[in-house]
Every structure is written in C-alpha cells, then in structure tokens.
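What you see is the complex with one protein chain gone and the rest in place.
By written order: A and B. Residues from 1 in each chain.
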Amino acid sequence: MEIARPTDLAGVLDALDADPAATLLAGGTDLMVEVTYGGRRPASVVALRRVDELATWEGRTIGSGVTWARIEHGPVRALAQAARTVGSPQIRSAGTIGGNLGTASPAGDGLPFLAAVDASVVLASTAGRRTLRWDEFLTGPKQNALQPGEVIVGVELPEHLPERQEFAKIGARNAMVISVASACLVREAGGATRIALGSVGPTPVRARRAEEMISAEPSPSPAAVAEFGRLVAEEVSPITDHRSTAEYRRHASGVLARRLLERCL
Amino acid sequence: MTTTPTAVPTTTAVAGGIGTSPLRPDGIPKVRGEFAFSGDLHEEGMLWGATVRSPHARARILSIDPAPALAIPGVHAVLTQDDVPGRKTCGQAVKDQPVLADGETRFWGEPVAVVAADDAETAARAAAAVAVRYEPLDALTDPGEAERQGSVFRTMHVVNGDPDRRGEVVVEGYYETGTIDQAMLGTEAGLAVPDGEGGVDLYVATQWIHEDHEQLYASLGVEPGAARIHLSGIGGAFGAREDLTLQIHLCMLALHTGRPVKMVLDRAESFAAHVHRHPSRMWYRHEADPDGTLVRVEAKLIFDGGAYQTTSHAVIANGAYFAMGPYHCESVDVVGIATRTNNPPNGAMRGFGAVQVCFAYEAQMDKLAAALGMDPIDLRLRNALDAGDRLPTTGQVIEGAFPVAEVIRSLAAMPLPDAGPGGDPRHLPGGAGLTTTAADIRRGVGFAVGFKNIAFAESFDDYAEARVTLTPDGLLVETAAAEVGQGMVTVLQQIARTATGIEQVEVAFVDTAAIGSAGSTSASRQTQMTGGAVLEAAEAVRDEALRRAGGGTLSGEGVLRDGVVVATLADVLAEGPITELVRFRHPPTTAPSETGQGDLHAGFSVAAHRAVVDVDPDLGLVRVVQVDTAQDVGKALHPAALVGQLEGGILQGVGMAVMEELRIDDGVVRNASFTDYLLPTILDAPDVEAVLIEEPDHWGPFGAKGVGEPPTISSTAAVVAAIRDATGRDLTRAPVRPEDVAGV
Partner (left out) sequence: MIRLTVNGIEHTAEPAGAESLLATLRDRLGLAGSKDACEQGECGSCSVIMDGELVCSCLVMAADADGSEITTVEGLAPAGELHPVQRALVEAHGVQCGYCTPGFAVAAAHLFEREPSPSADDIKEALSGNICRCTGYGAILRALTGLAGEEP
C-alpha cells in the first residue's frame, strides 16, 4: 500500500492528480472498519490528517478536517448538539465533518444540520474548486458527487444562521449509538422554518410541505404544531432494517419535529 | 457445613480472610496491561489460524477446493472434516456437532475449514480464498415448525399435584424473549504448541479445561496424556466458553504443520462461534383462589436450541423445573421443548434457562395480582417458598436456606429514589441525543423475584479437585478451575487463609495433566465446589502441621503456643512435605422421573430486583434509573467482589430488557458487531443498592452460596415490569423495543 501524507492542500491535490483513485483517509473511523471487516485493501491512500488548511474553521467555513470534538464545543448550537451524539469521545476526537460527507451514510449525524441550513460543500482538485449544495453533493445512501481526484475542502454555511436551532437524535442506547432517526430544525424570528431528518431516507430528508405550512405560522397553535409533526411524518421515507422499523421511524420523525419546533418557539 | 466448630482455635486471626475484601492478586497486572489473555500469547515461529465459515443457514457442500488458498505464499495448511484425525464430532452431552462441516452446514457461521499461514492477514486472505461450492437447502428456522416436525433435542413434562385442582381467578399470557449474546470482551483465542512427539499443548480461554480435554483428545485421536490444556487469561465468559469453539481446530493445525499456531476470532466471528441464550416462546396459565393462594400453573415452553445440542437438554430442564418461580402451588403441569433448527446453536448463558421463565412467570404474577385486586408484593409473599418446603415442580424438599420472603421484604423495605431526573439530558431517556425533556417522561417501578439451582443437577457426578501444599513461605493452592474474572482467585485465597491462619497464599491455575477436574466455572458453582475443596484440603494441611508440632495454633510464622513460635513452617516441613488433594462433591442429586420428579438439585439461591425507570412513552425510550436488589448469598466471603457480581449481572439483565438482541433472519445473524449488538454503556447503567441476606447454606464453605447467576435472573423481568408500570402496555417480549413502548 502506498501512502501519501501531505502537509498542505496543494500536496493533497498533487497526490490525487498523480493517483486519482487513491483512497482518502481522514479520521479513519469509517474506513478502518471497512478494512477490518469489509475486506477493503486500499492500494493507495492520501492521508489528510496533517493538512492544517483542512482543519481550520473560519467564520462560516468549516474545514473538512475539523473533528467532532471541536465542533461539539464550537459556536453553532445545533451542529454542536449533533456533534455530541457522534460515536464516543474516542470517535469524536478522530472523526471529522468531512468524513461524514465522504461516507454519506443516511445516518450521518452531522448531515441533518447541513441540510436544514442549506449548507454547501466545497470540493477541490488540480482542475480547480467547485461548490455544491448539500443535496447536489449527497446523491444517495453512501453515495456522493465527489469525483476521482477531488477532495472535500470543507463546508460553507450560509451567511446568516437562524438563532433558533435544535437537533435531536434517537438511538437504542444513551451513548455511542447509530441513529435510528434524527432531526434538525431551524427557525427565524419571523417564523421561517426548515427541518431536515436523518436515517429516514436515502439522504437527509427536508420536509418541505411541513416547512411551508409552519413557516406561515408566526406563533403556531398546538393544533398547528401537531399538524406540522403529522406532515413531517408523511414526508419522510424510512425503511425497516435491523435497527428499527419504518413505522417507528416515521412516527418518531413526527414526534421529534413537534418537540424541536416547540423548543424553537 | 464443611467446617466443624472446635472448642480451641487452631488458627490465628488472619488478614485477608473470609468476610473481608482483599485486593485481587491479578488486579495490578490487569490494570497495567501486563496480564496475558489468550489472545496475547506469542511463541517463536508461530503461524496464525483462520476459519472458513458457512454463509448459509443450511447448505450442502458440493466441493471444497483448498488450492487457491494454498497457492498464496505463506499459507501452510488448509484442513477440512477429512483431516480430523479422531472422532469427527464434538459436544458436551451429545457429540452431534461436526468438528468441521461434514458435507452439510446446519447454521450460519458453521466452521467448514481452517487454515494456517505466516501471519493473521495472510490467514484471513487464505480463508477467503478456499473455494467452497454450496447448494443452499431449505432451512428450518421457526421453532414452532420444528416442534410440529418433531425436530427436538428434549421434551420435558413436569407434572405434580392434582391435575383437577382449579382456581377461581385465572390469568393467561404468552411471552417471548430474544436471542442474547454473552458478549464477553475477550473473543475466542488460543495458542497450540506441538511437542514434537505427536502431542500438543493448548493454551486457551475456557470455562472447563477438563471437559474440553475429553473432547479434544478424542477428536485428535491421541492418548489423553498427549493433549494438555492450560488455562490462559480469560476475558469474561458468561457461558460462551462452555462449548468448544477453536480448541480442536488449533491443535489440528499445530499437529499438521508441526508449528505453534495462534488464532484470535474477530468480533463478527465470535458471534458466530459461540452459543447464545436460547430465544423462548412461553404460554402460561396461572390459577389462584380468591385469597391469592396460587393453586395451579400450566406452562408450555419452547426454547430454540438451534443446530446442535450443546447444553439445550439442561437449559430446557431448568426452564421447566423453575418455570413457576419460588412459589407454592398445589398443581403444576409444565411442558418444555428444546427445538432443533438451523438457527445458530444456543446453550449456556448466565442464568441458564431460569432467565426466560422468570420473565414470563413474574409478568404472570403481576397480572394475577391485578386480577385479584391484590398488591403484587403481598401476592408474592403469600405464596413464597421457604426451606423445608417442597418445590412444586420437582417435589424436592428444599434443604439449607431459601429465604424467599425475607428477600422480598428486605427489597420492598428499601427506600425508592425520590428525586426526579432533573434537567441534565444525561439523566433522561435518550441521553445526549436530546430527544426528551423532563416533561415528556413517566416514572415506573417494577418488582421481580427469581431463583435457580447451584451446581450441576440431575444425578451428574459433579466434583472439584484442589490441592493445597504448605511451603516454607505459606500455602500453594492448585486448581484447574477457570478464573473468568469473577474473583474466584481471591475467594480461594481467603478460604485458605481463614482455614489455616496463614496469610501468604498463592493460587496456581494448573493444566489438565497436573490435577483432576474442578468442573465448570458455571452454574454459580465454583465458590462452593472448588471453594469447598480448598477448604477441606487447607484444613487437612493445617491439622497435619499442628500434629507435627504437637498442637498449638497455626499462622504464617509457624505454629504458636502461648503466642510463641514453637515451629516455623520450615521446621514443620523438615520431616517431609505437607500436601493435600481433595476431590469435593456436593450432596448427590437424582435423575428425574418421567414426570420430572426427584431430588434433582444440590441447592438453590433466590434474589429479587426492583427497577425504577423513566420512560418517554411517545418515543418509546427508556432510562433505567435504579435497580435495587436483595439476594440470598449464604455468607458474603468477599463483599466487594460480591457486589461486583450483583452490579454486573444486573446490567446484563438491563441489557436484555431494553437493548440487547441478536437479530436473526432466516437463520442469518444481521447484527454480529458491537455497532449493532448494543451493550449498555456507563451512561445506561442504573444506580444499584443491594441488601445481602446471609443465611448459611447447607454445604457451601462457611455457609456461602454461589452468587453469579441470580443477579441476571429477575433483573430483566423487573425492568420490563417497571416499563409496564410507566406505560400501561402489556410488553410481553424482551428486549422491549422503542416501537413496542410507543405502540407503533
């Protein structure tokens, strides 16, 4: 196995240019499981851990190499809430937000926030940079738009983030658990509301009809809150697997939607 | 009691004796990472083994081609069923499990071939390269269908009392429990070293080296003395190490290659390699007089044994014998069936058949109390068995202590936690997932009582050998008993100290050639069995030392008279060594009659649990706040280790109540990983308060009882009862899933 351990972004891009099929390694928390249990034997690896440019967080740009441990104590409320639910302390000190995007699991804990705020993903290759909105980047379960030769540079948050933002995640134990369903809701003072849910569809699901309905309610009545939950439950498309049932995930999506909305009122 | 009170003390007071909590001798090596577990062993020139496993629940093996594996540089052997030199099958009571698949695989993960290679990575690649052609066959995976087809390992019919006795108040129920894994932290691992003369030494983590040895030499086709098993460090067991896994495979590879061979299973393989707790289906009918007197219990139990028998015959027997709990009943009719299917084999796990039925009968007792309009604790007290009573299933008169009512009363008298959860999300269902606020929760309290026998039953010749030797420096205790983490090593030291007055005691775990069997580290038996052997041997050593010195009291300095040393230990040993070998047996048990009657068990222990839970009914999330317990322990030999058994066993019960289950579809395990087989973390662990009920056992050393299993028996039932209390839902299946609580 060849490994490149560049210390700057240019070095990463050069390495990828020379070997576009190289496996990108960030925190390793997903890749190493595939190595140990999935029989994955990468022929070449480009390790990103030493690239300071990827590990910076400036304003609304979060480098792909920023770890969950940093995000957990960072200034963005709902993203910090999500970060605290990622794996264990050990996982959070290694795993990165870029890794969440690279793996593109429907259960990725950071993804509902990115979807709720309509974040973008910045990619780079020797051919230049491009920026994709989250839903252009996440194309399916464990599928994304990253091309050979490209690396995820970071996440760009919108200029304005709603002050009211809440995240919640359901798992079958109280720590270190893969999400059965998760949700992130953001709401402007004027009522504009967005909600994205994880583990209830192939990619994070935005419940747009529910958003539209509740955004028109500056101070929603209990009936409106209930209706919002009902609409969210309708809009998700969960499956049954060994972690939960489609019915429960749908039901839980509605409950989480109501509760997060109430917390933002 | 084994000890005879004597008028004159023959020993001095000794530090670290029974009733105190000395530090365990292996604690410092373990906390420094220096303790050698079976997976840590290393031998110069060793090869690594790996296993080819069936991906099908059932399939015919059309061909096995080792050539692609052997073509990989560094691969030294690929062995199949044809290469098993001796008996081709293994198993405890019944040798029905092929050492390697015999032309048909009968469960997902069944070993088909084994390989040896220069390193672990090459061995894994070689195992993947062995070309096995399978023809999948229809798999029988539904236990109900297996029962209909008569595909069973054992059918029990336990009948006692007047079959026409009827009660006015009747409750019926159907209950299920899932397949549970022991999930000991150390996976199966071992090292086999050929001796160059056709024999082999196996270093392995197991619960019973002598039983392993019986199966091992027969399958290797060698004389008993040519295969020796040595205990290596054991990373937990809980029943998972009672049956053979990689023992024969390792020795075959070592004898074939002439090289030491090491094998360490990864976690996914570990789930496939060892047996699990039987999943169960249980129908119950309880009948009582209007005053709450339980008069008739009918039950039908189906425990799925999976593909091979292992200990299914004994697990279903426990299920049937303990099917109605520690209660009086005039009339009992229990059918217990262990089915044979193409699910992964099920066998021993802590609680061994008593856990499943406790979940059902305690739910029935709560249901009956509701139907009677009685307090559920009063109902239990009204029907509680006591020493001297007959067990309503087997008819056996209970000897020794059996303080059921005291256990119940002591637990009921413990204060409940008064404080609510507060605002910290870590104290709420869902934890840091922030799903739930204090306003969303309902609190529930549940109570359950369970019991079980101690040591082996049904006329099994159950014994333990131990040797105690006086040395100039103190005592040497030799045993083949498996220290699996429970702390027996310390308890044996304490027993020897108290028996002799000598503080310096070394416990050596020796191999199958060096001493006779200690029996299995299971059935809560080693404190009483190997402890009993050590006590008798140590007392004999003491008596001989005192005889030689002409009487006095023994201590670590030697024999004292009037506080003066009259003979050092070296002086006492001048006329020859003092060593005593004891083979200890518990009171004999009988074989069951056709209706399951007889003196089948050597003793019993009872425990009760009271769980307090906070439930988020909308999301179905549960936080187990507190589980308190009262347990019949005979005598607390090492109070701190005993509490460790209670807390650890309770958390396993909590896991079975709310999160743990192997998900098996058509015989295939879907969650063979710690990512998806969820074990409770420290944030899931309830607070535990315990009351120890000390009424001496009739044969345990110093009156002690085994304590390992009762913590796991009724804790699951108590937690689920608490969730029922909080939600009003029936919840007839363990583990309880969020969707069950939320009702979606």
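Here, a contact is a pair of C-beta atoms (placed from the backbone, for glycine too) under 8 Å apart; a residue touches a chain by one contact, two chains touch by 3 or more.
Fair warning: this is a prediction, and the values are worked out from it, not measured in the lab.
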Touch partners, limited to displayed chains, of the chain removed from view: A, B
Full-complex contact with the absent chain, from A:A18, A:V35, A:L132 or A:A192: A:V35
Absent-chain contact - pick from B:A120, B:V159, B:A412 or B:V445: B:A120
Selected residue (touches chain absent from view) among B:K95, B:R267 or B:R390: B:R267
Absent-chain interface as seen on chain B, which is shown: 21, 23-24, 26-28, 30-37, 39-40, 42, 119-121, 182-187, 233-238, 264, 266-267, 424, 426-427, 432, 484-487, 640-641, 643-644, 646-652, 673-675, 679, 681-683, 685, 688
Touching residues (missing chain, whole complex) on chain A: 1, 3, 5, 25, 27-29, 31-33, 35-37, 40-42, 45, 47, 49, 69, 87-91, 93-94, 175-176
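Rule of thumb we're sticking to: only the chains that are shown with their structure count from here on.
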Partner chain B, residues of chain A touching it in the complex: 33, 36-37, 39, 81, 84-85, 166-178, 180, 182, 242-245, 247-248, 250-252, 255-256, 259
Chain A-facing residues of chain B, complex: 128, 266, 268, 426, 429-435, 437, 440, 618-621, 623, 658-659, 663, 670-671, 673, 675-676, 678, 680-684, 737-739, 742, 744
